[in-house]
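Note that this complex is displayed minus one protein chain, with the remaining chains in position.
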Amino acid sequence: MKRFTRWRLSLLLVIMAFILSGCGEPYLSSLRPAGEVAKKQFHLMLLSTAIMVLVILVVTTLFVIVLIRFRRKDDRIPEQVEGSHKLEVIWTVIPIILILILALPTVKATLALGNMSGMEDEDAVVVNVRASLYWWEFEYPNEGIVTSQELVVPTDEKIFFNLTASDVKHSFWVPALGGTLDTNTDNVNTFWLQIDSDAAEEAGNLFYGKCAELCGPSHALMDSKVRAVSRDEYDRWIKGMKAAKEPQKPETALAKKGEEIFNEKGCISCHAVTSANSTIEAARIGPNLTDFGERAYVVGILQNNKEELKKWLKNPESVKPANKMTGTYEELTEEELDALAEYLLSLKVTE
Amino acid sequence: MNSYAQKRGFLATLWDYLTTVDHKKIAILYLVAGGFFFVLGGIEALLIRVQLAVPNNDFMSADMFNQVMTMHGTTMIFLAAMPLLFALMNAVLPLQIGARDVAFPFINALGFWLFLFGGIFLNLSWFLGGAPDAGWTSYASLSLASEGKRIDFYTLGLQISGFGTLMAGINFIVTIINMRTTGMTYMRMPMFTWTTFVACSLILFAFPPLTISIFFLIFDRLFGAQFFNVDMGGNTIIWEHLFWIFGHPEVYILVLPAFGIFSEVISTFSRKRLFGYASMVFATVLIGFLGFMVWAHHMFTTGLGPIANAIFAVATMAIAVPTGIKIFNWLLTMWGGSIKLTTPMLYAVAFIPSFVIGGVTGIMNAASVADYQYHDTYFVVGHFHYVILGGVVFAVLAGLHFYWPKMFGTMLNETLGKITFWLFLIGFHLTFFVQHFLGLMGMPRRTFTFLEGQGLETGNYISSIGSVLMAVASVILVINIIITSVKNKKVGNDPWGDGRTLEWSISSPPPYYNFKQLPLVRSIDAYWHEKMEGRKEMPPAEPLGDIHMPNPSFIPFMISFGLFIAAFGAMYRPDYSWGLPVLIGGLVITFGSMLVRSLKDDLGTYIKKEELDDDKGVKA
Amino acid sequence: MQIQEKMTFETWPAVPEKETLEGRNKFLGFWLFLGGETVLFATLFATYLALKDKVPGPDHPLAQDLYSMPLVFVMTMLLLTSSLTSVYAIYHMKNFNFKKMRFWFIITVLLGLGFLGCEIYEFNHYVHDYNHTFSSSAFGSAFYTLVGFHGAHVIFGLCWITALVVRNWRRGLSLYNAPKFYVASLYWHFIDVVWVFIFSVVYLMGMVG
Partner (left out) sequence: MVKEEIQTNNGVNVQYRRKRNKREMRHQLISFLLMIFLTLVAFFVVGYGDFSVWFVIPFILILASVQVGFQLYYFMHMSNKGHEAPALFIYSAVLVAFVTILAFITIIWI
């Protein structure tokens, strides 16, 4: 009997997993878990859903029977039953058991995900996430480098995170990789993620992250990206970034002109084009652009090509309402835009 | 001449309502004001759904969306759901326990006016520089960063209406403890009375933390305090804790009275006494108790650490047990009964599966690790609309249809009522069921738009269609109310025919003194008991005598008005020199009115026994 | 009308504050209100404890630098004694002795004023000699809000008792005002209860560190 229920339960789990994983995109949906953390969470979601479906079925069955059998047919007065101890005990005990079945794995998983051991190791991949209105900064303290908007990490390894916010509260969430954790203004929160290489491949090596805490008008558009690559490729990227301690020399004339504009118009006062994390956080007002040319998206939401980049530079407000770049520089002419775009797109650290 | 008379009649009625301390009239005031705010909040909900119907929509700006979304949540919770429940409590609770009045008629009126002025203040923000835009939770870092006066409207408005709620709560607790008629023991009280009792106790303990946290925010924004300013040593997590120490009990403040209404409706239309009455009472108290131990489940992702998360996860799950007891008791009440599917009963019946779906998604949220994936997504939006609409709004609609004859002496149209019900039910499930999946698929809540090509289009579109159905249903309800009021066909004491509790033993609407002689209660479901014994009326518990009634008073209005003025002063004080005098002036009005109240003896009036004997002398 | 009936000691009931229904309601309602106040002050205490000594820089005074034992001791004694005098007042109320009740309430008010004076001196001292203000740090905000809320209760209580005494100066005791006096004295005791925790948690604990 017991084996039978368990068997049925696991069948239910399998069916549900099958149905649910049809939902959403592999790079975004929490129903398509792409790593250990997300999988742990997904299993708990499945277990709880199974219990809940069971509860709903029981209640609905009773409900339907009652509604069919006991509709008023005549004017008879039914017996005024006071209650039933036996029944009351049953429907107190069974939910308690169901709750326990859910509570134990929950506690276990909570403690497991809270376990940050390994973070202190010298070769651990540690990332400091700093959220600002409406962009993300990723600092690699062990490597001494900074990047923005797109996080680059190796697959099949634990990645440890320190999260904080510089202005208001945000929340760092990459659904396919794991649940959200708030970036507070008061403290540093920690968690870890891990990405499976085959899942990464299915998702095109690029996972979509969202800001999950209301932070102002452009909260909806405060997307981040996680580029999950193999260890080799990651090392290559790190090497490239580390090498970019000096501004890169633009090659074409247009790009050169772009660089000049970039410096003259004051862009440089907010945006670094070198990767070192030597400036203090408060002075890093805008995203670091060292490897901008390699990013898939501009400000997390526009395809990174000349067209879209120019759209952003021309009028950031139309892309992200209330962003902190609008109105901080003189209006740009079409030529200036061209030059800037050329320059920015040429910023790359790997070949 | 004729119109002059009419006008005078109107003014007299207006004055009557402005000064009334009669719980039945206060009920009507709550109903009208709460209904207005429900429509307002509903329209805001529709705007949200229009904006989100298609990706990259530019129907509203991002800034506007945040205001609409914030005001929708705030309005619905504080200005619609709670007042509508207070309306029903005021309308029937004193009748249910066989009382002539509430314990503090004056404070009852004061509670209403405070709520109304708070609500008006909050909504004036739309015309004075923009509405609050930091979500109904108004988390501190964002609400400090918000520019202009928006958040100040939120804090000051909620503070005023919060005082009103607290007073209403104390009033009902005392009424229930002290004003029960002879024989109405605790374990004979109708379920709605019990749930009101527990809900009001929750109000008593949950509103002070809200009051304090709002004070902190007011002080920070307007008076230079540093509670939430991290640079000065402040801590924004304090706001989160205080808000949720209030906020979680708040959801049970909403749902417990709803449970009470369903208990009444289900047992009435099943013609059976409530199954497991004692365990229902026990479960209600237990839910209230546990409600204070679980607030941090809204903060699983704040970073409190795994131990705290685990403790609060398990504590939260425990609430499934008492709630389950209630669900099964309702089912067993219907089991073996003689069920008549009137409009109120339809809502009560539909409530059961709808609320269970919402409740079990609540338990899913409670699994902390899984909640890391649900938190601040549309999954949570789905969860709480299921419990709030399936629980609270259905209860208000059920109660409205059920008690309409008792409040106004005429029945709402059943056919229209059923049409409303079906449209609302379908619209509700259509709107919110898909939202769970949207959340799981990666859609955060409080987003003014979503991008194309991320798999979120279909779900949002369906959801928007559903909300239109709910709107249509609401419009039909309004039409129903208008038609019914125009026809105004009078009904007798017990229009549903199956009334069980004391309120059905007196005329509809009841005379202003409620009971000529206080009834003697000899059993649970007292009126049903007497009916079964073949009597038409309740036996009296006292000889016919003079009846003491409180005097009407304009002071509650003035006290509330003073705070309303003072709030403007407080808000504009940092920018304009007239702010401070206005602040002081408002407070003088308030405290002056309070002083007048306490110095002027108010002994009330007596209705003479002779007047009661001769029924003509007493107008209902 | 019974409620205004002229009473004598013989007809004065043993529990005058609960003799009428209005009195019973007021009595219970007020206790409930005190329950709410308990939670209200608890949140203030909790916040104070969380923000204690949270200051932006080393030049800001901390709890240990500020508080002084003698002043707090005097304040405590004033308030404790005023609690006793209001008990005396209620004792005489029960014995239907209006004049004595009035006397003890006046003493209570005077003691309360003394307490208030000390508090004003204290705040003034912190602001001017230490630059510890409402806005200077989160610690300052939490401190002044907690102690200030208590102070505001003292002020309200003083106004309330004074108003009652003045209003009934000539009228004497009746079943109409007995519950009012009783409830006002409950309020005063509650103020004292809060102070006991303030001097223990804020001042004494602040001094030990």
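In this document, chain identifiers A, B and C correspond to the written order of the chains, with residue numbering beginning at 1 in each.
The working rule: a contact is a pair of C-beta atoms (placed from the backbone, for glycine too) under 8 Å apart; a residue touches a chain by one contact, two chains touch by 3 or more.
The structure presented is a predicted model; accordingly, all values stated were derived computationally and were not measured.
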- Touch with the missing chain holds, among B:209, B:442 or B:586, for B:209
- Message: With the missing chain put back, one of B:296, B:349, B:364 or B:396 would touch it. Which one?
- Response: B:296
- Positions on subunit B where the hidden chain makes contact: 177, 182, 201, 204-205, 209, 235, 237-238, 241, 245, 292-293, 296, 304-305, 308, 518, 542, 548
- Query: In the full complex, which residues of subunit C touch the absent chain?
  - Reply: 2-3, 5, 9-15, 18-21, 28, 31-32, 34-36, 38-39, 41-43, 45-47, 49-50, 54, 69, 73, 76-77, 80, 83-84, 87-88, 91, 94-95, 175, 186, 189-190, 192-193, 196-197, 199-201, 204-205, 207-209
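Here is the rule we go by: only the chains that are shown with their structure count from here on.
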- Item | Centre distance in Å when subunit A and subunit C are each reduced to the mean of their C-alpha atoms | 52
- How many angstrom lie between the CA centroids of subunit B and subunit C, rounded to a whole number? 34
- Message: Show the residues in subunit B shared as contacts by 2 or more other chains, in ascending order.
- Response: 235
- Contacts with two or more other chains occur in subunit C at residues none
- Query: Hey, which residues of subunit C end up touching subunit B in the complex?
  - Reply: 1, 3-4, 21, 24-25, 28-29, 32-33, 35-37, 39-40, 43-44, 47, 50-51, 54-56, 134-142, 145, 160, 163-164, 167, 176, 180
- subunit B - residues contacting subunit C, complex: 103-104, 107, 166, 170-171, 173-174, 177-179, 204-205, 207-209, 211-213, 215-216, 219-220, 223-227, 229, 231-235, 238, 242, 245, 595, 598-599, 601, 603
- Which of the residues in subunit A end up touching subunit B in this complex? 20, 23-25, 28-31, 38, 40-42, 44-45, 48-49, 51-52, 55-56, 59-60, 62-63, 66-67, 70-74, 76-84, 87-88, 91-92, 95-96, 98-99, 102-103, 106-107, 109-111, 113-115, 165, 167-169, 171, 173, 175-176, 178-182, 184-187, 189, 208, 210-221, 301, 321-322
